[in-house]
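Only one protein chain is missing from this complex, and each of the others stays in its spot.
Read from first to last, the chains carry the letters A and B; within each, the first residue is number 1.
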Amino acid sequence: MHGLGTIFCHEMKKIGKEKSLLLGFILLPVISLLMTVGVSLLQPKGGEEAEAQAYRMFFAGVGIERINIGSVDGKDVWIEPVEEDVETFLKSDAFHEYDVLVDYSDIQNVHIYYYENNGISAYLKLSAESFVRESYSSVFAGRLPEGSQIRTTALTDLKEKENANRIIAMLLPYMLILPLTANIANFASDTVAGDKARGTFYQVMLSPVAPISLILGKIFSVCAISLLSSTLYIGLDVLGSVLCEKFGVRDVFGFSGVSVSSRQILLIVLYAVLLCYFFSNLGVLISLFCKDMNQAQIAQLPVTLLCTVSALLAMFRFGISPKSHYLIPIYNLCLIFQDLLNGRARLENMIMVAVCLFVLAVAVMVVTLLSYRSERVRT
Amino acid sequence: MNNQPRHIRNAMRNEWKKTGKTPIQLVMMLLVPFLTTMVLFFGLSYMRGLGDHYSGVVYLPTEEEMNLSKEVLKERYPSFSFASGDEEKAQNSIRSGGEDVAIWITDTEIRVYYDSSILTSSLALKESSDIASELSFLLEDRATYDEFISFLPETMVHDLSTEEKKLDTNLNQICSTIGMVLFLSMCTNAMTLSTGSITGEKERQTFDTLVLCPAPLRKILIGKVLVMMFQVFLSGIMGTLGAICGLVFWDRTDLRMIAERVGSDPSWIFILLLLLATVSLLIAAVFSVIASAFPQAKKTSLFSSAGMILISVGAMVPTYVSGPVLKYIPVANWAPVVKAACKHQTELVPVLCALGMTACLFGASMILSAGLWERSHE
Partner (left out) sequence: MITVSHLKKTFRRNKVEAVKDVSMEIRDGQIFALLGPNGAGKTTTMRMLSTLLLPTSGSICYDDVPLSEDTEAIRRRIAFLTNEIRLDGQFTPDELAEYYGRLYEMTPEKIAENKTKLFDYFGIAEFRNRRYETFSTGMKQKTSIAICLLHDPDTIIFDEPTNGLDILTQNLIEEYMLKLKEEGKCIILSTHILDLARRLSDRVGVIVDGKSVYVGEMAELASSQGVTTMEEAFLKLYKENHEEKAIVGKHKE
């Protein structure tokens, strides 16, 4: 492995000598951070329901008192009786899109009216269905002979604290992956294809340094830069959270209250290293086959786009993902990242992701070393 | 006087030829945006299918009860698994993130555990309360359970939402996400094009040849930027086509609805082209300034990445902010205007205003980038 350190140091020095490169390199994580903060300051707007004072579950054909049964998204949910005809009531202004109506008029055929397109209404519809069922269970239970032991149902919420991280947890992976892939694409293209175009690659190829040292030296320098960049982003974010907590301000950075075990920290560090290595190696591999930096950048675009699309899709994730999702590269990392922020990361999933990344990193390294023999690389 | 416009045309012709001779650039311009938005659509429709996906577990005290419950309930509640275990196991399965809901049964009570701080499928809660009520009779004895099931009334559920309302919800989700990815692919194209043709001239040292030409540098630059803009516009069209194909392949109901709505009046195509033109102009303006400010491709790319993030995230603004002003802001107007176009409610004035503003910005950026391009030559 002779020469690896020399090449690595040389590449790092090369970047260090460019002031504007360093500025741009710091600029990317800072812009992403500002975006994250901006997004968490602006809560997603609701549609019509944003103006609603409360949500209501109407009951027709049954004597019922007006009663509060809890809240959804910080707004009260009320049960209210309907005296008038169901058909007319549904058409009246009193029935909103986010409400739901349960018609008990025909006891053998209960009707539930709701709006599928409205998230709140769809949610209340499920509650109404449960409600109907429960009412029948209790009626049925009352008819059972004395001495029957019918168990009661109790709903227990195990939430430990209000989760303020949900929105940021959705967005953070995207904000991390996009600048990371963009950054790596730039540096990898420059360090290999750029060197080729400038003619500085040949002199190193002529030296007695083993191909593996030459390639790894370049990959490691790109990897180090991208690691620094992502650490800067996450570090600033965590620092922001800590400061917010200290001064008692609302946390707009999303990390407050996140607790990770030492094992998880180790795995996170492993992810960071493997991910940066994987992207750097992929970037270098693609650049090896390109004659100049521009071509290398163009060739790397699909990688950047695909990664951002998978990070974007992680934003639409709902509840717990199936195990198989933790095997989809990049997407699985976003899932784990969200899990960590939500305090729900499972060790086995984390290990699965690490193994997946490791396999990818090794595979891409083998392909790179094999490709280095190719004529296209040498000419 | 007559000769002057020819310089721009000449520069444009040369740029087109250059792109034509770079197959990889053509692929990136035409195929990649198309595939990206299509993949996004596939992902989105897959994720939507997962909306009702959840996993639950029922912990029963004895093996016997477990087998009975499994036999009777597994078919009706496929998302639930049955196991024997205690309260601690049930709570841990929630806290460790293994399950969305866990049910634990004692002699007197059926307890449903969940965690409201995590976005969980509401179906999970409904079905767990259903399964709990069924279990309470089933564990009593089988005959009681069968009687209970027959006692339950027929519940008819009526969805009152109109097709248009459903379309509205779908469009809300689709428009800003597609916009984000579409603009991202347009920006990446603009980045490589501008680094290649504007910064690249300096790096390849072909800039000196241009300086020696009698054609003014700014005209050559305008020619280059116009071609870049048109290519970005093309990639935007391909991306939009990809999104439409995505609709065809993976979301037929949505397509039918959208097609029915918009098919009768193809004016939406015009609106879409106007929007894409606005974005292309803005992207060309931003990226030409960045590209002409630096003599090295790596610096241009680095700063272009920042522009790329800003523009693509700009498409997400309508998710967080609403108001009539949005329709006048380039990039941010994409989601509200596309949504309105699909519903035949387009107002042309805001779209044209946004285009006009962007055109002014483009003009200013041309002056700035011409200055920067000539300056760094010295």
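Keep this in mind: contacts are C-beta pairs under 8 Å (C-beta built on N, C-alpha and C of every residue); 3 or more make two chains touch, one makes a residue touch a chain.
Quick caveat, the model's predicted, so the values are computed rather than measured.
J.: May I ask you to name the displayed chains that the omitted chain touches in the full complex?
T.: Looking at the entire complex, the absent chain's contacts are A.
J.: Can you tell me which of A:A210, A:V269 or A:L347 touches the chain that was removed from the display?
T.: A:A210
J.: Using the touch definition up top, pick the residue from A:T88, A:S105, A:T200 or A:S261 that touches the left-out chain.
T.: For the chain that is not drawn, the touching residue is A:T200.
J.: Looking at the whole complex, which of A:K17, A:R66 or A:K246 touches the chain that is not displayed?
T.: A:K17
J.: Residues of chain A in contact with the chain that isn't shown?
T.: Output for chain A: 2-3, 6-7, 10, 13-14, 17-18, 198-200, 202-210, 375-376, 378-379.
Everything that follows uses one rule, which is that only the chains that are shown with their structure count from here on.
J.: For a test of understanding, state which residues of chain B touch chain A in their complex under the given definition.
T.: 22, 24-25, 28, 32, 35-36, 39-40, 43-44, 47-48, 50-51, 53-55, 91, 94-100, 105-126, 129-130, 132-133, 135-137, 139-140, 144, 147-148, 151-161, 165-166, 168-169, 172-173, 177, 180-181, 184-185, 188-189, 191-192, 195-196, 200, 203-204, 294, 297-299, 301-303, 305-306, 308-310, 312-313, 316, 319-322
J.: Within the complex, which stretch of chain A touches chain B?
T.: Chain A reaches chain B through residues 18, 20-21, 24-25, 27-28, 31-32, 35, 39, 42-45, 47, 90, 97, 107-118, 122-123, 125-127, 129-130, 132-134, 136-137, 140-141, 144, 148-163, 166, 178-179, 182-183, 185-187, 189-190, 194, 197, 292-295, 297-299, 301-302, 304-306, 308-310, 312-313, 316-322, 339, 342, 344-346, 349.
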